[in-house]
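Single-structure report; data block below.
This part shows subunit A:
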Amino acid sequence: MRLPLLALLAKEPAHGYELKHALEKTFGSAYPSPNIGQIYVTLGRLEKDGYVRAVDVEQSNRPNKKVYYLTAAGREALENWVDEPTEGPRVRDEFFMKLVLAPLTGIADRMALVNRQRRHYLSLMRDLNELAEQTDPGNRVALLLIEGAMLHLQADLDWLERCQEELP
Partner candidate 1 sequence: MTDAPAIKAINLVKIYQSGGVPVPAVRGIDMRVESGEFVAIMGPSGSGKSTLVHMLGGLDVRTSGEIWIDGTRADTLSESGWALLRRQKVGFVFQFFNLVANMTVADNVELPALLGGVSPRQARERREYLLGELGLTERAAAAPAQLSGGEQQRVALARALANQPRLLLADEPTGNLDSRNTKDVLRLLSDVHRKGQTIVLVTHDARVASMADRVVSLLDGQIVDDGALPRTRRRPLGTVGDVVELRG
Partner candidate 2 sequence: MRAELRWIRADLRARRGQALLTILTVAGIVTALVTAATLLEDGTNPWRGLFTRGHGAHIWIHTKDTPDVVSLQGLDGVADIAGPYRSAPATLTGHGRKVPIALQETPAAFQAVARPLLREGRWLDVRDPDAVVVERSFARALGLRPGSPFPVTGLNGASHTLIVAGVAESGDQGFYPDWAPGLVWTLAGTLNVVEPAPGRTETVIGLRLADPDDTDLVVQRAVTALDNQVQRVSTWREVRASMELDNRLLGLLLALFGVAGLVAAALALANATGGRVLGQVRDIATLKSLGFTRGQVTRTLVAEHGVLGVFGIVVGLVAGRLITAYALPDTVVVPLSSGPFAAIALGTGLVVLGSVWLPAWRGGRTPPIPATPAAPPRGHLSRLARVALLVRLPPALVLGARDAFTRRTHALLTVSGVAIPMMMISIGLGSWATLDEFIRHPERVGQAAALTVRPGDLSADEARGRAAADPDVAALYPGAELDALVPWQTRTVRTRALGLSADPYPFPVVEGRIFRDRGEAVAGQGLLDLLGVHVGDRVRMTIGGTPLIVRIVGRVVEPEQDGEVLSFGLDSLAAKDAEPPQFYSLVLRSGADPAEVRDRLHDRALEVAQVVNPADRLSIIRLIIVALVVVLALIGLANLLTASALGLRDHAPDLAVLKAMGLTPRQVMATLVTGTGLLAVSGVVIGTVAGASLSTALIDLEGRESGVGAGIGRAPTPGMLVASVLVAVGASLLVTLIPARRAARARVPHSAR
């Protein structure tokens, strides 16, 4: 979560709660909501690495809050992140391991494995469908994220089909 936080701070300085809200607002319910403690831990690490600088701001009837600023080193790290290509998604190799290895042991039938996995994928797909329906249609980012997930699921299902056809 380091670099998304750096990206948000590049826009404007903010304190921890503001960052959490910004993340939720941008990605919507499609993205797992970050834990505030996790955010503070990450910010602490970033400060230790010299990427951000914390400034205490006094508040009248509450404890001081820390506002974080991006440092020059932080900006450089952010630029490097944006500049380099992103890795593609990993194949879900765990299921593939099961599919290849389990029949050898005689524990499970390959057909049953595939079927169970397909039903699982489809139920995930159904969840995504419901999620999409509940998402505010104006939230493009969130909807695109859901669609991306659906397309990945579709690819997984197609791959499953190929496995079923090719593996005896």
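Following the convention adopted for this analysis, contacts are C-beta pairs under 8 Å (C-beta built on N, C-alpha and C of every residue); 3 or more make two chains touch, one makes a residue touch a chain; residues count from 1.
Candidate selection criterion: all candidates are chains of the complex that A comes from, given by their letters.
Note that this is a predicted model, so its numbers are computed, not measured.
When you check 1 or 2 against subunit A in this complex, the one that touches it is 1. On subunit A, the positions that touch candidate 1 within their shared complex are 1-4, 29-32, 86-87, 89, 111, 115, 118-131, 134, 145-150, 152-154, 157, 161-162, 164-165.
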